[in-house]
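Every protein chain except one is present and positioned as in the full complex.
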Amino acid sequence: MLPETTVAELEQIAARYPEKRSGLLPMLHLVQSVEGRVTPEGIETCAEILEISPAEVSGVATFYTMYKRKPVGDYHVGVCTNTLCAVMGGDEIFARLKDHLDVGNDETTEEAPGKKSITLEHLECNAACDYAPVMMVNWEFMDNQTPDSAVTVVDDLRAGKEVTSTRGPRICTWREAERVLAGFPDGRVDEGPAAGEASLLGLRIAEDRGWTAPSADASGETGTEPTTAEGAAEEADTARAETETKQQEAADE
Amino acid sequence: MSDVNTLTPVLTKDWGTDRSWTLPVYESRGGYASLKKALTMAQDDIIAAVKDSGLRGRGGAGFPTGMKWSFIPQDNPKPKYLVVNADESEPGTCKDTPLMMASPHVLVEGVIISSFAIRANTAFIYIRGEILHVIRRVQAAVAEAYAAGHLGKNIHGSGYDLDVVVHAGAGAYICGEETALLEGLEGRRGQPRLRPPFPAVAGLYASPTVINNVESIASVPSIIEHGAEWFSSMGTEKSKGYGIFSLSGHVTRPGQYEAPLGITLRELIDLSGGMREGHRLKFWTPGGSSTPLLTDEHLDLPLDFEGMAGAGTMLGTRAIQLFDETTCVVRAVLRWTEFYKHESCGKCTPCREGTWWLVQTLAAIERGEGSEADLDLLLDQCENILGRSFCALGDGATSPISSSIQYFRDEYVAHLTHGGCPLDPAASTVWGSSLTRSGA
Partner (left out) sequence: MTTTPEKAGTQGAVETVSVTIDGVQVDVPKETLVIRAAEQIGVQIPRFCDHPLLAPAGACRQCLVEVPDAGNGRGFPKPQASCTLPVADGMVVNTQATSESADKAQQGVMEFLLINHPLDCPVCDKGGECPLQNQAMSNGRGESRFVGSGSGGVKRTFPKPINLSPQVLLDRERCIVCQRCTRFAEEIPGDPFIALVERGAQQQIGIAENAPFLSYFAGNTIQICPVGALTSESYRFRSRPFDLVSSPAVAEHDACGSAIRVDHRRGKVMRRLAGNDPEVNEEWITDKDRFAFTYATETDRLTYPQVRDEDGELRPASWPEAFSVAARGLADARAAGGVGVLTGGRLTGEDAYAYSKFARVALGTNDIDFRARPHSAEEADFLAAHVVATGPEGPDGGSVTYGDLESAATVVLVGFEPEDEAGAIFLRLRKAALHSGTRVLAIAPFTTRGLSKMHGTLIPTAPGDEPAAVASLLAHAEHGLDATSVILVGERLATVPGGFSAVADLVAKSGAKVAWVPRRAGDRGALETGCLPTLLPGGRPVADPQARVDAATAWGVDSLPEKAGRDGNAIVAALGAGELAGLVIGGVDPADTADSAATRDAIERARFVVALDVRASDVTRAADVVFPVAPVVDKAGTYVNWEGRPRPFEAVLGSPSSLPDLRVLAGIAEELGTTLGFRTVAEVWSQMEDIGPWDGARATMTPVAAAQKDHLGDPAGGLVLSTWKQLLDQGTMQAGDKHLAATARPAVAKVSRAVYDAVGPTVTLTGERGSVTLPAEPVDDLVDGVVWVPTNSSGLGLLTDLAPPGARVTITGGDA
């Protein structure tokens, strides 16, 4: 079974929410931080605390891709291979790392004396497209990678050298990262900059050229929005919003 | 290009400031003044201000934010909830992430004002789990806000109580869909819910719930501070205000550009230094991969809801991914399709099975196998998914395929006649460009 302190923390997570089942996602993050993966014991413990069936917990644990059923290494290295990053070089980086670490997707490097282990995975878009190609180490940004820079990062990680995110803090272990995701801060919040360079490009240009948002006394024509939900939905962008609003109206009538 | 104020930094204005994520810095730059003002306002007046501002949802669908708030039945005795959708996962979309990293307090302040307006006493910020440092910053901002009395009981003596919970997701694009997000927030598999009932009536815990995108909520303090007229002075007739435009891909300087809605891609590309040297724009997404592709024919269209709808696509999240002529459109579309297959929640047949099939058909074409009839088959599969699936994910999966065949049918055919991809993938990489240039 899980350590008593972990069970207490799991209960603490559940208690953050008006209904305790809401705690399940962070609870599973905590299970991973302790167990190195989602274990059957972790599933059972969560089920007991939340008074749901282990099958229901299992259903959740297998739905979300951040939950791992095989043990994860000391570090989780993800390479974005969604279209934009792939085109910009993510495919090459990923191929290079597979070759260099001698692992396939979602596999972990073999144990070696004095070496930290790495689990390699290709990722979907990680919301850093202006820094493509992007690599994530324990879900910290490693922006603007090349095959060579990526190899340097994983070599440093394996050798136990300190590695720092290009837009964030010193890299902790995967288990430590999972603990933060469970809602237990690790004190690294103030490390790293406010923003990377790409994030600041528009701001810099505006500053250079003296562009700002209008002054507070600027005024535009208000009240131009549609007055009915129906109208709003038709103007909204998805067919879904339209369909649903119509359904709602039909239901209301 | 217009000569004045092409860019309008509001949300991004503090990003370059040292330690901008901390409360003291945020307050020193005027932060939380809007909250104090809002707490003196009638709650319905706040809703009216947001309505009057013309703010439309910044998460993609563009539904008027104030109207969404007004759907909350205030006579419903159940608790009301505000849920912030910070599950930024649409390929190409990368605006909320830097916003929360650099300026988490503008989000928190927006959350407090918005919750106050809809009479919610508990709010949740659902952040995708894969952006660890962003989660740290938001967690800390919420903790600072509690310590400063912006959150908790009797906020600044107003008698208003609010708790905010920061919730880390765990890897599921579908949780960007608001009802799937609610499922995730309730500790379930992120599969979209049947509607009705709509979240405004029965959302989180079957209680009235507003779900808004990060950027929408973060825009609220500025509307309260400067007024609805100020906000609506920016933008176009039906697409008011400013928004963050995220440029990525084969431009010289990919990055974030905050501008009034209605700016054109030509203007944005100019600001970012043009397409990378020696190359030209081939295709782009206006608002993420789920919005149908456009080409260099569309450089001068206004980037607002109406302008994009007029071109058969959507403004979406203003996630502008630009690809130059080195990029194989079939490869790009196949990769997106693999993404949709990977992210399909599995609930409904057209999306679950359709994406499985689309990938196989596209992959065969990319390998140069099959015949031109397979293109029509692809389009028919898309037709059988579009509007048939349970939620918009299935629709999104068809967008890149149908639009790319519309504009680049010849390139698909070339794969078949060429027996594979006629383009060299190395040429489209960041480093490949310099190689091709030096070799040219």
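Per-chain numbering from 1; labels A and B assigned in written order.
Going forward, contacts are C-beta pairs under 8 Å (C-beta built on N, C-alpha and C of every residue); 3 or more make two chains touch, one makes a residue touch a chain.
Source: prediction; values computed, not measured.
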Open item on the list: Among B:A148, B:A364, B:L379 or B:A414, which one touches the chain that has been omitted from the display?
Closed with: B:A364
Task: Contact residue for the chain not shown (choose from B:L185, B:C345, B:I405 or B:V430) - done: B:C345
Open item on the list: Considering the complete complex, identify which of A:P40, A:P71, A:G160 or A:G187 is in touch with the unshown chain.
Closed with: A:P40
- [ ] Since one chain isn't shown, list which residues of chain A touch it in the complete complex.
- [x] 40, 43-44, 47, 52-59, 62-63, 65, 230, 239, 242-243, 246-247, 249-251, 253
TODO: Spell out, residue by residue, where the missing chain touches chain B.
DONE: 172, 189, 191, 194, 341-350, 352-357, 360-361, 363-365, 367, 369-370, 374, 377, 380-381, 383-390
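Note that in this section only the chains that are shown with their structure count from here on.
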Task: Cα-centroid distance, chain A relative to chain B, in whole angstrom - done: 16
- [ ] Flag every residue of chain A that touches chain B in the complex, lowest number first.
- [x] 16-19, 21-26, 28-29, 50, 56, 59-60, 63-67, 78, 81-84, 86-89, 91-92, 123-133, 136, 138-141, 144, 146, 165, 167-169, 177, 180-183, 185-186, 188-190, 192, 194-207, 209, 211-214, 216-226, 229, 232-233, 235-241, 244, 247-248, 251
